[in-house]
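Sharing a structure, written as structure tokens. Questions coming.
Only one protein chain is missing; all other protein chains are in place.
Order of writing sets the labels: A, B and C. Residues in every chain begin at 1.
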Amino acid sequence: MDLLTFFMLAVPLVLFAAVVILHPSPVYSAMSLVVVMSFLALYFFFLDAHMLGWFQIIVYAGSIMVLFLFVIMLLNLQNDPQEHQQPSLRTASRIGGAVLIAELVFLFSRSSSSEKAAAELPEGFGTVVALSEKLFTDFLIPFEITSILLLIAAVGAVVLAKR
Amino acid sequence: MIDIAISAILTVFILANIMNLGGLLLWVERKGSAILQDRIGANRAALLGKLPINIGIINTLVADPIKLFTKEDFVPPNADKFLHWMAPILAMVPALIAFIAIPFGDILVIGEREINLQAANLNVGILYILGMVSLGVYGVVLAGWASNSRWALLGGIRASAQMISYEIALGLALIGVVMTFGTLDLQEIARAQGHMIGGVLPGWGIFYQPVAFFIFLTAGIAESKRIPFDLPEAEAELISGYFTEYSGAKQATFMLVDFLESIIVAGLITTLFFGGWQVPFLMRDGLHLPGDIFYPLPSLLVTLVQHGAFVTKLAFFCWLQIMIRWTLPRFRYDQLINLGWKILLPIALANVLVTGLMILIFQA
Amino acid sequence: MAPISYHLILSGILFTIGVMGVLLRRNTIIIFMAIELMLNAVNLSFVALARHLGSMDGQLIVLFVMAVAAAEAAVGLAIILMVFRNKETINADELKLMRW
Partner (left out) sequence: MIKLPPVNWLSLLPAIIPAFTGILVLCWDLGMKNEERHRLAWLGILGLAITAVVSFCLLGRNEPAFNGSYTLDSYAMFFNLIFCLAGILTFLMSIQYLHTSDIHAGEYYALILFAIVGMVVMAAATDLVNIFLGLETMSIAVYVLAGIWRQRLQSNEAALKYFLLGAFASGFLLYGIALLYGATGSIQLGKIAMHVNEHGASTILLIGVAMLIVGFGFKVAAAPFHVWTPDVYEGAPTTITAFMAVGVKAAAFAAFARVFLHTLGGIHGQWEGILWVLAVLTMTVGNITALVQNNVKRMLAYSSIAHAGYLLVAMVAGKELGGAALMYYLVAYGLMNLGAFGVIIAVGRRGEPNEEFADFAGLGFRYPLLALAMTVFMLSLTGIPPLVGFVGKFYIFSAAVKAGYLWLAVIGVLNSVISAYYYIRVIVSMYMHEGDKVPEKLSARPALAVAILIAAVGTIWLGVFPSASMALSRLSFLALG
């Protein structure tokens, strides 16, 4: 990924991420998050993770966020009222955020001075075949645990949400 | 450079044809339903007012869009203007660009150059189309929310629940197909269906995955929100659901999206289950009939015949969906959700399991 | 080529935005969305690191994170629905039956 592409993707990512947490309307927040996730999918394509890019669109943008939107509409949430929160906490968390960002930038840029070049990519990096081969050999255990996890999610969601 | 140009030409070709087909389907729906129900159907719009012959096709094709596009574009008060305007576009774009992954022919040879008749040669075509289908929900849901009308909101809620539910069955049906052919590339899947089973039966997907076909057809119709699954727009209950508050060109867009979605479903069924552009016995170099009879044919002719076969199959499945629409009554909402979760999902899961077992048995 | 530290900084910024969202907002659905944003930021680092190290492990982890996120979304939204049914609100400030 060259620098131009990086910034063309990074700037909208940050902007829309900011909209997610700042917009008073939950629907707009959700839609900005969809945009963030779609841009991330593009980002993944440029980082040679083609399969993941598509999964990002199908799973995150296409399913999880639709679920969010569904619940927002089901509860018919309107714009948040003026946030009547202690101003001290707001200021504190803003300052905290700024400090954290600055710190991260500083630390990472310092450690990048001695950075190694990116490794050579093996044949078929990020393709379906490579991904599935790893999935069913080295990652067999996590794969099986995921099945239990999804079973729990299905059972749990039904138990909690049924009338 | 030339490759990009060719892709661009193919894309324009497809999009133009699909839009036309969408319009054509509108006429088929109006006139075809009339034939089906033993009535005359659309006959008011006559060319130049009073031409003796009523050329229904031209009239409807021209008159309906003109009518829709010249109507007032009304945005309800207190609606969210931005999203109200965005929703039709968000619905339209994924539906339109989903087509570019569907192959409509084998390789066209012009001079030295071999052109793959598929606008975008994606090696994960199935994932691409699934992605686009899942993004298509947003247009509908936002239309329902942005209109500031409870009918529209109910339609939007119904649409999101319905589309999420049926996407699962749809995806699982596709997994059976992918397991059979071992690839996510739609062109490869179409090519893999070129052989003959026992010399007589075409090796189409439906003979390998009959269960997946029925699940896919059902879930596909549900995804395109057409009768009997048109709960999101059920006019008897919700006026017209998520686009109740739309008029003019925006409403026309939503209607077009409906047709586009059924064309995608038809195209996918053709490609995955009915050999795509394959014609039985027709290979790239000519006709191979059983008993080692061989008629060589020019490559261009073969390609044209194959493309014709694709269009014919596509048209058939479009027509089938319209037939279904005018034959079956609408489901109730709980029936719809039960069908999706309690019937289609277990069957689709069982199908994946059985497919896996069969693969293991036949490879051993 | 954008160096790996650029990707990590971007991921850090997105993560921080997510954390701030959790701390600032009172609407639990938006808090939950901010958490999803955090997970996405982490996914970005994983993919960038996988590219940088030339090992697929990072991509596989992202796959599992997506599965986890889907499971969390299902359960979390069910919890939010349940709370809304019983209390008619999902504002975190109004959930104060228990206090320390």
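Keep in mind that, in the parts below, contacts are C-beta pairs under 8 Å (C-beta built on N, C-alpha and C of every residue); 3 or more make two chains touch, one makes a residue touch a chain.
Here the structure is a predicted model, which means the values were calculated and not measured.
Visitor: When the whole complex is taken into account, which chains on show are touched by the absent chain?
Guide: Its contacts among the visible chains are A, C.
Visitor: In the full complex, which of C:Ala2, C:Ile17 or C:Ile35 touches the chain missing from this view?
Guide: Answering carefully, the residue with contact to the hidden chain is C:Ile35.
Visitor: Pick out the residues on chain A that sit against the missing chain.
Guide: For chain A, the residues touching the absent chain are 104, 107-108, 110-111, 132-133, 136-142, 145-146, 148-149, 151-153, 155-156, 158-160.
Visitor: Suppose we count only contacts with the excluded chain; which residues of chain C make the list?
Guide: Touching the chain left out of view, chain C contributes residues 4, 8, 11, 15, 18-19, 22, 28, 31-32, 35, 38-39, 41-42, 45-46, 49, 52-53, 55, 57-58, 60-61, 64-65, 68, 71-72, 75-76, 79-80, 82-83, 86-87, 90, 92, 95, 97-98, 100.
Here is the rule we go by: only the chains that are shown with their structure count from here on.
Visitor: Using each chain's Cα centroid, which is most distant from the centroid of chain C?
Guide: It is B.
Visitor: With chain centres defined as C-alpha means, what is the inter-centre distance between chain A and chain C in Å?
Guide: Taking the average C-alpha coordinate of chain A and of chain C, the gap between them is 7 Å.
Visitor: Roughly how far is chain A from chain B, centre to centre by C-alpha average, rounded to an integer in Å?
Guide: About 31 Å, centre to centre.
Visitor: Any idea which chain A residues touch chain C in the complex?
Guide: Per the stated touch rule, the residues are 1-3, 5-6, 10, 13-14, 17-18, 20-21, 26, 29-30, 33, 36-37, 40, 43-44, 47-49, 51-52, 55-56, 59-60, 63-64, 67-68, 71-72, 74-75, 77, 80, 83-85, 89-90, 93-94, 96-97, 100-101, 104-105, 108-109, 111-112, 115, 118-122, 125-126, 130-131, 134-135, 138-139, 142, 146, 149-150, 152-154, 156-158, 160-161.
Visitor: Report the residues of chain C in contact with chain A in the complex, numbered from low to high.
Guide: 1-10, 12-14, 16-21, 23-27, 29-30, 32-34, 36-37, 40, 43-44, 47-48, 50-57, 59-60, 62-64, 66-75, 77-82, 84, 90, 93
Visitor: In their complex, what parts of chain A are in touch with chain B?
Guide: Touching chain B from chain A are residues 27, 31, 34, 50-51, 54-55, 57-58, 61-63, 66-67, 69-70, 73-74, 76, 127-128.
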